[in-house]
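The structure follows.
Showing just some of the chains, left in place.
Letters are used for the chains, namely A and B, taken in the order the chains are written, and counting of residues starts over at 1 for each.
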Amino acid sequence: MKQNTNLKVHTLADIEHLKIHGRTTGSLSPLTLFWTGSAVELNVKSSELWLEVEADYDVYEPWISILINSVPVSRQMLVAGRYWICVFRGMNDRVVNNIRIVKDVQAMSGDPGCSLQIHAVKMDGKFLPVADKPHKIEFIGDSITSGEGSIGAKAEEDWIPMWFSAINNYTRMTADALNAEYRVISQSGWGVLTSWDNNPHGNIPDCYEQVCGLLTGAKNEAIGAFQEHSFEIWQPDVVVVNLGTNDGGAFQSPEWKDEVTGESHKQRLNEDGTYHEDDIQAFVDAAEKFLMKLRKNNQHAHLVWAYGMLGIPMMPVIYRAVDVYSKKTGDKQVSVLQLPNMTDETIGARSHPGSLAHEQAAKELTGYLKGILASES
Amino acid sequence: MKQNTNLKVHTLADIEHLKIHGRTTGSLSPLTLFWTGSAVELNVKSSELWLEVEADYDVYEPWISILINSVPVSRQMLVAGRYWICVFRGMNDRVVNNIRIVKDVQAMSGDPGCSLQIHAVKMDGKFLPVADKPHKIEFIGDSITSGEGSIGAKAEEDWIPMWFSAINNYTRMTADALNAEYRVISQSGWGVLTSWDNNPHGNIPDCYEQVCGLLTGAKNEAIGAFQEHSFEIWQPDVVVVNLGTNDGGAFQSPEWKDEVTGESHKQRLNEDGTYHEDDIQAFVDAAEKFLMKLRKNNQHAHLVWAYGMLGIPMMPVIYRAVDVYSKKTGDKQVSVLQLPNMTDETIGARSHPGSLAHEQAAKELTGYLKGILASES
């Protein structure tokens, strides 16, 4: 092998034209990518480019996808350690190429040891500015938004990072179609009030104002995951909330019991199989409160509750919550959209929406958001 | 990171149920994968699996794709060196998973240093038999068959391994649709008589009877690339020849001149832009001879000349060659199929067929081969 002797190392802090996607602590030494879809983006004129990554985990390893000029060309597991990855070789160094390295797996609330950090870039050319996109979208969701099952065979049943994708994902597809920057806040199994198994700690609203508050453990604390998030530096035009699927599932799941405190919780069904009105009201209250928190932190954003990729049992309740919120606050910048349901033809791995289901959802959501973004500008 | 202490190393020679796709020298210590689409396939019950690879190159690095249960989940560049790659972690070890690691780039006639070898597998479970498939297909072709441009953005122009794919490829798609094993013999720019630039050495027939005769250099000689290939152990039911595109291109290209010998060659156009009859005849003779060589080595195979993904200017000549061959030999097991032409909607990178064009070609070819395979059995 002929060594390329012209490569120079650039720490992230040294790179003038570095674009980072997703919430961060602000630190670049190293940069931690917390959420799925978080990414480093560069425009370069260079014949070769490497990335120094550091990955760790107790259980769930990180994966990344590499996009060259917006097209996915590589996807790989990152085993534990600190090392260099070659992004490309042999390219024409007089041509600008756009490079995006994307975290392909959600933040892992179940693995305090899981982390993905980026230290430096090595290349033989120069960096160029990455233009801002005209729109910004934040997506908040559960396993659907984490792309669980959107890659892999239908038969797959293991809950492992390999079956998560930020690329085969309606969030990426919608953002691409709208030429928008985007961020994702998501966690498999979580909801607005509780997780699918009635655990009241499995709710997104409580951790929404931290950088990545659903993580646990001393390492994540040290990295800064629990810092307050600075909303002012990235104010989205739209916040898409794709939650409710697990809140609906909780009604069908057994009671959750905290073994330590004895605390227990259960969203109850009536005898005729319908939802217990008190527990529905608890969801409505939680959703209303979450909308207030979203509005507080995203002052000019249109809030869109987009739901339905795995059925619509909670839709009436979501409409009720949005109605209550809107009436109480007078906030008109909030609406609900039903996403197309997964079918036998669009199912992916782990009984979750496959790539085709994400495409259909993205198409519907894109059409809807176009109207909103047009009326805003 | 928690180390998996149960992993055991198995050299390839130790693995009872190892399935290898593509021509090899027979050696497993290590195994060299020469051609695009060449692969190692395993059925395993294991929670984790690693592969020890050794890659080298002067210019063009190898890439691999990993398929789990027939679905592509990873694609990565292999930088130079000998090292372990983690294929999966955290899987249920009571379930059989099918693993295929595929060479994603063609054999590189232009880089004597390029090689990809596999030494061993490391895992914590056991190997199971991989069932034989009912059909065998050999594909012979040029850049189209090498999947040049079937991955990457349309704007890409660099001739680099990153833009080649054995997965976004009509060969894989056709074989999958027919439940067939397959092998690929292909080289970008090459033809039946000459390469696109009139170089008479750029022809596939001359190297067809060696394991991988289009490679060069002492290293490849040592590995065994120039050995005679043993046809008897893998007799295909169908040989698909997708050649002629570069032979047609040669008519439009300048004369080729060998600087050392002074030898030169040129397929000539008439003044009205049509092909010179003598040079057409030279192609017909070469094609006829190649068909004889194919028949000699593949005695029960149906020979299908499938052409047309980048236009059909050579189709009349291909039909003439097949007609002449069939009449002379009385061989009826030979036919011609026109593949659908690439369009503005199906173009990929480097002005070559994109993934959609390969899908269309695969669909047409699959339908055609179904008829042939049905009539044979």
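One rule holds in what follows: contacts are C-beta pairs under 8 Å (C-beta built on N, C-alpha and C of every residue); 3 or more make two chains touch, one makes a residue touch a chain.
Everything numeric here is computed off the predicted structure, so don't read it as measured data.
Chemist: What is the copy count for the full homomeric complex in this file, when 2 chains appear in place?
Modeler: 4
The criterion applied here is as follows: only the chains that are shown with their structure count from here on.
Chemist: Taking each chain's centre as the mean position of its Cα atoms, how many Å separate chain A from chain B?
Modeler: Roughly 38 Å separates the two chain centres.
Chemist: Quick check: in the complex, which residue numbers of chain B touch chain A?
Modeler: 1-2, 56-61, 68-71, 73-77, 79-80, 86, 88-92, 95, 113, 151-153, 155-158, 160-162
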